[in-house]
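Just dropping this structure here.
As you look at this complex, bear in mind that one protein chain is not there, while each of the others sits in place.
Chain nomenclature is as follows: A, B, C, D, E, F and G, assigned in order of appearance, with residue numbering initiated at 1 for each chain independently.
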Amino acid sequence: MDSSNNLSDVFLQYSAYMEDEQSLREEIRSQVRELEQTAREMTTLLQSVHQQDGIQNIPAICEKAKGLYPTIKEHYAALSKKVPKDQYYRFHDHWRFVTQRMAFVAALLVYLETEQLATQQMVADAIGVALNKEDGFILDLEDYLAGLLMLSSELSRFVVNSVTAGDYLRPFRVAQFLSELSAGFRLLNLKNDNLRKRFDGLKYDLKKVEEVVYDLSIRGLKPKQET
Amino acid sequence: MDSSNNLSDVFLQYSAYMEDEQSLREEIRSQVRELEQTAREMTTLLQSVHQQDGIQNIPAICEKAKGLYPTIKEHYAALSKKVPKDQYYRFHDHWRFVTQRMAFVAALLVYLETEQLATQQMVADAIGVALNKEDGFILDLEDYLAGLLMLSSELSRFVVNSVTAGDYLRPFRVAQFLSELSAGFRLLNLKNDNLRKRFDGLKYDLKKVEEVVYDLSIRGLKPKQET
Amino acid sequence: MDSSNNLSDVFLQYSAYMEDEQSLREEIRSQVRELEQTAREMTTLLQSVHQQDGIQNIPAICEKAKGLYPTIKEHYAALSKKVPKDQYYRFHDHWRFVTQRMAFVAALLVYLETEQLATQQMVADAIGVALNKEDGFILDLEDYLAGLLMLSSELSRFVVNSVTAGDYLRPFRVAQFLSELSAGFRLLNLKNDNLRKRFDGLKYDLKKVEEVVYDLSIRGLKPKQET
Amino acid sequence: MDSSNNLSDVFLQYSAYMEDEQSLREEIRSQVRELEQTAREMTTLLQSVHQQDGIQNIPAICEKAKGLYPTIKEHYAALSKKVPKDQYYRFHDHWRFVTQRMAFVAALLVYLETEQLATQQMVADAIGVALNKEDGFILDLEDYLAGLLMLSSELSRFVVNSVTAGDYLRPFRVAQFLSELSAGFRLLNLKNDNLRKRFDGLKYDLKKVEEVVYDLSIRGLKPKQET
Amino acid sequence: MDSSNNLSDVFLQYSAYMEDEQSLREEIRSQVRELEQTAREMTTLLQSVHQQDGIQNIPAICEKAKGLYPTIKEHYAALSKKVPKDQYYRFHDHWRFVTQRMAFVAALLVYLETEQLATQQMVADAIGVALNKEDGFILDLEDYLAGLLMLSSELSRFVVNSVTAGDYLRPFRVAQFLSELSAGFRLLNLKNDNLRKRFDGLKYDLKKVEEVVYDLSIRGLKPKQET
Amino acid sequence: MDSSNNLSDVFLQYSAYMEDEQSLREEIRSQVRELEQTAREMTTLLQSVHQQDGIQNIPAICEKAKGLYPTIKEHYAALSKKVPKDQYYRFHDHWRFVTQRMAFVAALLVYLETEQLATQQMVADAIGVALNKEDGFILDLEDYLAGLLMLSSELSRFVVNSVTAGDYLRPFRVAQFLSELSAGFRLLNLKNDNLRKRFDGLKYDLKKVEEVVYDLSIRGLKPKQET
Amino acid sequence: PPEPKPEPAADDTPVTAMFRGFASQLDSKHDLYERLVKKSRDVTIESKRIIFMLHRVTSEEQDRQVLEEAAGRFRQLEGGTLRQIAEELAGHDPYLYLRAISPGLQEYIEALSFYHYLLNDRVISCAEVQQRLTYPGGSAEPASGAEPSTTAGEPPPPAETGPGEGEVGDPLRLPLPYHEYVLGLADLTGELMRRCISSVSSGQLEECWRLCALLRTIHEGFVNIGNTGPREITRKLATLRQSLTKVENACYQLKVRGEEIPRHMLADVFSATDDYGAHDDYAAD
Partner (left out) sequence: PPEPKPEPAADDTPVTAMFRGFASQLDSKHDLYERLVKKSRDVTIESKRIIFMLHRVTSEEQDRQVLEEAAGRFRQLEGGTLRQIAEELAGHDPYLYLRAISPGLQEYIEALSFYHYLLNDRVISCAEVQQRLTYPGGSAEPASGAEPSTTAGEPPPPAETGPGEGEVGDPLRLPLPYHEYVLGLADLTGELMRRCISSVSSGQLEECWRLCALLRTIHEGFVNIGNTGPREITRKLATLRQSLTKVENACYQLKVRGEEIPRHMLADVFSATDDYGAHDDYAAD
């Protein structure tokens, strides 16, 4: 009887532990849902750069989108609090997709404002997560890279619309940027199938942009300041 | 050119990081293989309790099997060193199966020696891992529980062979033990499909043992000291 | 024995229930088949807008297609009579696909005639169904939206053929239209997998049309009235 | 013993029957394999129309390919002899695929030579099988249609390569042909999932060809005789 | 225009042909559904042999089930009229399953009444179809064999329930029957995957029945008349 | 053009290569089919040991089965001639299954006659193949092991039928035999999934036999000579 | 149900304004769906717990107590979460949300029919279940026993009954499609099997025979349905057959084991007496 009581105590303990984990998963899921909502809003805001009038207003659009960064950071802070420090990868799948999207958004913002590539550090800072596992909730490298590859597809569309809106300089600069990005990815030995497939996409985006450059060149629309 | 050099540096860094992870995974796999080897040896040693002469020699068999604990602990220590502290669940699948087996082995040893249920703490101690995430490489609760459910199947076989070897007392004690274990599992709200299916197995093991008890009872082979 | 009698009642009732359902489903299916036939005819008629000579004859083509609306309305009326009140969604799968197609057809007609987006009300009126559950057989919102997404794919093809036929203005207007439609869809939190996938199609269609606009712009074929 | 003997007699009989059928199936399979070999040769020969120099040599290529028709007919005659008259559909799966391929080959040849659609009758005649079940080994309607749908995919590739080889007229004629073929298929109520999916392919092929026509038009490469 | 009209005529013809076939298929399906209904009723009736009181009433149960044979025969006659003589195998899949079930039902009835194996001829006669292709709608050999293999599974269940109902003789006779049946199947060179898998089932059923015989023997419940 | 000529050589060669392979495979397959036929006959003959009267006639049954060994050897000799040296494993899949079955048959014969485990050498000799690659067509170790694991399943069934036939000694001997066999298999580090799964079967078979031994023990049917 | 709240932005085009309306409709549909999924999950959990408890029923005295407790918990469940589901659904086409509530409904039917079998020795009918899920007085006060649920933050049902508020006089009811009821019955067989296995251990042989007969009858019913029902049934039929086999094997084992019991030992083994073990020709022992 003694042993039996004891045993049932032990199992009650196990039971409580399992219930906790279940509800933790529930909370994470609901927190991620809010994060996704804000991420979607940022993406939508940034869509207007493709509009005729948007291309002239990039700084204003960027400002408006960046106005949502505090909310994003709050969401990541809240999420980070829920996830036990050493169990990031236990629940990674829940926020993997939205984090890739945020990496894309952050890299697009950096590009639109500085025409530079956002480093993993810059993206991590922008969305308020850490880079090193020691510092807590991190930006996984592969998620960051996936975000960069989404960027290339957005830029190839952006180039087409820029020309329509009369900006003939941009294609030359984007072509340069994507060509460097592509060289960067060539250095990686991509094991991740998903990344590898998206990298093939980057090559096509680059080709598309180079065709625009070609179209401009043969028509003498290549502006002088580019050599 | 400056930005390009910089970019390629950044990517070389990313590349190195990814290669490291690849080789880490390789090392973990090879370490787990060694652990599996020792675990298999322990299981094989313990098989002899089912033999006619084994049943009379349980303490000796247990001693012999326990002689491999130091090796097991070394393997877990080596494995634990390889796995970054906060990435246990990133690589969990690699050692999940062997750890369930070791939980079974440890619980069987405890049962054979004391006829008690090994707690998660006892199993963790026996194989040299921690119980709390803070203390490093742990024994996951569900792996421990899976080990207990393997135990029930082994005990139902053991009961049959005990009777053949003339030990009529054991079935009564095992029936009591499994009945308590089953009551314990009933307290859990099992979400894990694998565990749930194995728990159904426990019920059948219990039924089997109860049939042996019945066989002994109707033949008046129920020893006096049991009430 | 009591329980067994009682049980045979249960299964007899169920059997009767299923036969009723079976034959009702049969009737619905046959009615839907007729509706599909007319819907297919309308779609086929509208295909001719893609022809060289069709593009010059849009009003006539539309009139001809609209001549089938009365038949469509009769089919929906007949269908509506078969479906018990408050059980629309019990049988929804049967007419879901054809209704999406009809939403597409109606929206295409409205677009061709007015270059406006057909509202849910307009579509519902055109095919003779209600908008609110209280008023009978309805046009489900998601089916209406699916119809709009089919429209985007048809328009991207239409733009290509318009240019071939020498109409250089249309692409600019369609680009504007799809861009607004796309902004609209971005506001939705699409849980429905089917819609989500088709929305990806809309993004692609928009990109395609933007490229046509680009082709015209770079060749100076952008008509004057557009700025 | 009596019953047992009897039973084994009965089964010996069944066994013999099954062996016969087995070897019939074996013969059919081996005959079909030869047919496939010739069909593959014809397909391979026709592939050269896509080569730069092939486009100028279409009549010669067609002649060469047609040189294999007698062999094809022999194979069908041999096959037809093996298949019991009323069991065509029992073994249909064996030759279904190759017959679809032959329907494609025959229709491609007719198109290349006459720019007309090959009817079921023409295809049946070309490969030496019947059209009506009464007349023996037939060309199943769905197999013929599947062949036509393969044709559309080949033609859309052919159009691209024609332009590359400098033939700017062909795309306009193929667009017209595929548009008619598509209208034809729209008349069918396709229940067969396979055909339905391939018909979606035809729509896609048509769109592709329309885009080629567009590319030529926008660049003023539309030849004079087309208006 | 001429060619186009022609093409649409040809397709209208194809369309009509396909509609005809479609509706034939529809009719067959609906006829098969009725057949299935009666087959299900027979199966259900025969289920009662497993009940405690059913085992004492086998002749009465068989009579009742056999009362449905005339309906079965009518269904097969109706079906047979619909299927064109030489297209049995075109539509075979529609009635394959129910015919296997009927072969099982017929073989079970024969076994329950005579403890003999029903031959293909006996089954064909019972359900009113032919044995030779020349005579029309047939009982395919593989369907008959599939029915026999269902029988073995039913008998192994029946043996268990017979013992529960106190009939200790039956297991010995069924073991003998299944052992002979198994020897019969061993003579066949089963290429059909489905049959082969079911034959594995027969081996398992036989083993199961042998274990029942064992259980009775070891407890001295083996009746006197068996030696 | 040079490269294209060169390429057509490549493909012509390959075509020839494949035809050779194809026809060699065909020959092997047909030879294997004959081997399978004889193997099936031997298995069928051995099935009678499970019969009541078979258990008393084991030597006669074994003699009869062994009468087919010369035929088996001829088949293996013929097969061996077809397979090029050092390409055993290129075609292994063709005879893998039947060789496993023959290993089983040979091991069963040895067991029935001597109650010993047949060594790989004994099996190889019995069916007329070599043990070492240098000596020609071999018996693959894993196929031999697979045969042993089939043996365990047959023996567990045999034990049940032996008891039914009144032989109470055999279960004790078989339990001992399977227990040793199981200990042997535990020494193997099974990478082969198929073997691993079958080894689980052996564990189950052993448990089954242990239960028979238990049944006899508890009923005092354990013969005297066993202790 | 939250009302649509499109907040048109200043720079909205007509299209975006329209889509804001759509967004709000889709969201409220989705929110309702999610709320129902959660409530359905609560019903499932409570039903599973009641089933666990009912498996404790063995001896007469204890029975009464357990069955009474179960009765109370069913009342609470029906007056609480299930009623809330009915209220949420009022005015909606229930089939639109069926997939959200189906798991909970089926588990409830499984639990209730198990309870009903233990109490009355027969299977509850679909109409009887529907009766329990019908609440006279429509959107009246919430059932007194409403459990303190996690949904406390939501608006109280009486204040805002949503689209169905026009029909205050009509009885509120949670519609129970026949398919769901039958699928619940199919699940019941698993519990009956478990009960049979425990009966074997506790020696209640009479109940084993009864359960076996009942399972066979349910099985016959499902055989007659065949594959004409919803696809789920076919899937459950396999489980049902397994349960039946287990029970038939248990009964078989009881029988053959019983056959070798020495009569005088019966009392030692089984606490309940029964008319069982008539044969005496057991093996030499």
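Things worth noting here:
The criterion applied here is as follows: a contact is a pair of C-beta atoms (placed from the backbone, for glycine too) under 8 Å apart; a residue touches a chain by one contact, two chains touch by 3 or more.
Predicted, not measured: the structure shown is a model, and the values here were computed from it.
Among D:47, D:121 or D:194, only D:47 touches the chain left out of the display. Contact between chain A and the absent chain runs through residues 186, 189, 203-204, 206-207, 210-211, 214-215, 217-220. Annotation for chain F: contacts to the undisplayed chain at residues 2-4, 6-11, 13-15, 17-18, 22, 86-90, 92, 117, 119, 133, 141-142, 145, 180-181, 183-185, 187-191. Although one chain is not displayed, chain D still touches it through residues 36, 40-41, 43-44, 47-48, 50-52, 157, 160-161, 163-164, 166, 212, 215-216, 218-221.
One rule holds for everything that comes next: only the chains that are shown with their structure count from here on.
In terms of C-beta pairs in contact, D-E outnumbers the other of E-G and D-E. Rounded to a whole number, the gap between the C-alpha centres of chain B and chain C is 58 angstrom. Counting partners per residue, chain B has 189, 215, 219 as the residues that reach two or more other chains.
In chain G, 213, 224-225, 228, 260, 283-285 are the positions where the chain touches two or more neighbouring chains simultaneously.
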